[in-house]
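Just dropping this structure here.
Of the protein chains in this complex, all but one are displayed in their positions.
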Amino acid sequence: MLRYLTAGESHGRGLLAILDGFPAGLKIDEEFINAELQARQAGYGRGGRMKIESDRVEIWSGIRGGVSIGSPLGILIRNNDFKIDELPPVTAPRPGHADLAGAQKYGHRDIRNVLERASARETAARVALGAVTQLLLREFDIRVESWIEGLGGIMIGETSEEERMENLRSSLLNCPDPAAEKMMIELIDRVIRDGDSLGGIFRVEISGVPPGLGSYSQGDTRLDGSLASALMGIPAIKGVEIGPGFEMAHLSGSKVHDEIICTEDGFCRLTNRAGGIEGG
Amino acid sequence: MLRYLTAGESHGRGLLAILDGFPAGLKIDEEFINAELQARQAGYGRGGRMKIESDRVEIWSGIRGGVSIGSPLGILIRNNDFKIDELPPVTAPRPGHADLAGAQKYGHRDIRNVLERASARETAARVALGAVTQLLLREFDIRVESWIEGLGGIMIGETSEEERMENLRSSLLNCPDPAAEKMMIELIDRVIRDGDSLGGIFRVEISGVPPGLGSYSQGDTRLDGSLASALMGIPAIKGVEIGPGFEMAHLSGSKVHDEIICTEDGFCRLTNRAGGIEGG
Amino acid sequence: MLRYLTAGESHGRGLLAILDGFPAGLKIDEEFINAELQARQAGYGRGGRMKIESDRVEIWSGIRGGVSIGSPLGILIRNNDFKIDELPPVTAPRPGHADLAGAQKYGHRDIRNVLERASARETAARVALGAVTQLLLREFDIRVESWIEGLGGIMIGETSEEERMENLRSSLLNCPDPAAEKMMIELIDRVIRDGDSLGGIFRVEISGVPPGLGSYSQGDTRLDGSLASALMGIPAIKGVEIGPGFEMAHLSGSKVHDEIICTEDGFCRLTNRAGGIEGG
Partner (left out) sequence: MLRYLTAGESHGRGLLAILDGFPAGLKIDEEFINAELQARQAGYGRGGRMKIESDRVEIWSGIRGGVSIGSPLGILIRNNDFKIDELPPVTAPRPGHADLAGAQKYGHRDIRNVLERASARETAARVALGAVTQLLLREFDIRVESWIEGLGGIMIGETSEEERMENLRSSLLNCPDPAAEKMMIELIDRVIRDGDSLGGIFRVEISGVPPGLGSYSQGDTRLDGSLASALMGIPAIKGVEIGPGFEMAHLSGSKVHDEIICTEDGFCRLTNRAGGIEGG
């Protein structure tokens, strides 16, 4: 139903996004979108670039009086440091980036032509689109939550849902375990001193999803495949699991299924090992 | 360039697949396709269903005199046990399958209407399509290899490329490590006795791929996202990694990159931690 | 919601079609599909090829007990004269066909590799798909009718809806005007004697369509564009009009609009000059 395209370079005039198929009659809460953009920029240890960005969304179309009218949403996020035409060329390709493959694909001598688009900056447009989409999902009581589960080898401990929500509110790292967060921050400080960076793991939980959104009809209609593609398509992500994922690869079938229980109120499950998706 | 659809139920007349966009002038080696279908059906401990299947492909269109002519390939695989209309209804949804969500989505009282399509049988059509596509990739010296890396917690040890190729030829489990395979077979025997099943991990290696197939232009043009979607869209797969994947989440950036080295013959790398994909 | 692919050559084993996204729970009336295939093959003056075809559909998947189950419909129409591998090469490209462009595109020396797919035979698969889709549209009381309006310069006169339906039942040419049909048949006889062929015009009328199926949101979401593409994509069609079409190009705006009238029962129009589509 929804489709979108984004455009924009890291040091260009700004980022553009068009979202087609968004329904009419929905209040578009710009402050929520801006809060999501802020959350993307915050986070202990983020690079200096983040600090000069203070992204605010401008919605150029698709709304009237703050309410969606059914026509495509045109979204613009200005860059504070528009200087792409002045920046010097880059000639040394960095490993772990699109630099080399991009230069080979598009025939660039100046790798800046690659890295300006193949940049984490692009995800700001996707965050804005995601925030708009969350406004729609809320109408169906579908909630999206996310937190950090590990950083540089430090994994969080178990927390109850209440603890998690409480802790996330004051966390600098979107980490639900304060003890783990303390160690992560120390690790970040050390890594920054060394001029290095860190890998990590985050979890996304979506609640309130009705059954039957995906389909086993074709390989490309399965919801698990779409989610994997969306996540793997974020720069720097190298693995996607649904539920316990690779852990389940070491177990027998009887230990990874979620028994279906019939109650008076309908079906329910006591476990969620499938990550909420069975059969795609 | 290529697009496809498949159709067919587990106990229907057969499976159909249409592949559009396949180029003209390529010899279509039916025996290779049949060998791939056989490889899918073989494997120590496979269910009884596999034994009565002995799939052979019928190419109904898109070839003339055994050579592709540029029009869509129409592929048919007959079922040996076509009896879908006689089979009894199924009313108890199994966990770990599409049974419950499928019945809710399509309004089925008889869950057989779900499980006939949401069946591992459907992958036979994808194997046939994959085999045809391999014939095309071979023209560009792109080779696809695959083997088992773990089963029920038993992981393979390191092997050289020659050992691996040698061992795979005689392996019952497509496992490159004979010692691990012996333990895996014992585990399979025990699990079958217990009426249970097993999880596992397999690796796919594609060599000869030119740089620049994907693009960082949009989230949905990235090759890593497409691969993740294709793999996660296979029934029972719950996790996808590129390169060492989640292992890298515990490391610092300096340990996960593949240094780019300039030689007289061009660029090269001494490591492959990115799984061969940088920047999508 | 629906997507499809077709495959099959004129003298191949048969035609295949896969229709994905068809809903569950619909009785699939095979006799209606076969009747539509017969209607395609009948018609005074059809080529000899038509006579040896007596197409019957085989539905290989997507149904159980004659009712759709939500999984893709796999459709097969066998060719009675499967001999593609024995037929002699064709080296002279015919004007008005894909012969020359197809041979240039795909690098064929033998033009038979083109004309076997770029053949009117392919439309049998689309007729079968269209018939299946009509079964779905009927559930919403959407009816599709079609008749000939002109042939070789002979145009039909005005007829009432009752006359039209009455006349079409006994017409050899799907022509609602018996006097015009008589002249058309004489013209067909003469043209066959001369070894020539004839152009013509047909009309499609779809009734019961709810407002709002298309959208002005993007150029490619407009229903008028989709219909034009579907019709122009039929071999030999060189023009598509909606409503009076090109006639309206000679008139002033006040003469081509359909005044909107508010009645107690809702909106209505006394004219239909827009062909039922306003604003896409």
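Each chain gets a letter, A, B and C, in the order it is written, and its residues are counted from 1.
Everything below uses one rule, namely that a contact is a pair of C-beta atoms (placed from the backbone, for glycine too) under 8 Å apart; a residue touches a chain by one contact, two chains touch by 3 or more.
Just so you know, these numbers come straight off a predicted model, no measurement behind them.
Q: Which of these touches the unseen chain: C:H11, C:R117 or C:R164?
A: Touches the omitted chain: C:R117.
Q: For a quick check of understanding: of C:L2, C:A39, C:A101 or C:A179, which residue touches the chain that isn't displayed?
A: Considering the complete complex, C:A101 is the one touching the chain left out.
Q: On chain A, what residues meet the omitted chain?
A: These residues touch the chain not displayed: 3-9, 12-18, 20, 23-25, 58, 60-62, 64-65, 69-74, 76, 84-85, 102, 105-108, 112-113, 116-117.
Q: Touching the hidden chain in the full complex, which residues of chain B are there? Just list them.
A: Answer for chain B: residues 20-21, 70-72, 215-218, 221 touch the chain left out.
Q: Against the chain that's been left off, what residues of chain C make contact? List them.
A: Interface residues of chain C facing the absent chain: 5-6, 93-102, 104-106, 114, 117-118, 122, 126, 150, 152-153, 191, 194, 196-201, 211-212, 215-220, 222, 224-235, 237-246, 248-254, 256-260, 267, 269, 274-275, 278-280.
Here is the rule we go by: only the chains that are shown with their structure count from here on.
Q: Can you check how far apart chain A and chain C are, centre to centre, with Cα atoms defining each centre and the answer in Å?
A: 46
Q: Taking the mean of the CA coordinates per chain, how far is chain B from chain C in Å?
A: Roughly 39 Å separates the two chain centres.
Q: Listing for chain C: what residues touch at least two other chains?
A: Correct list: 20, 70-72.
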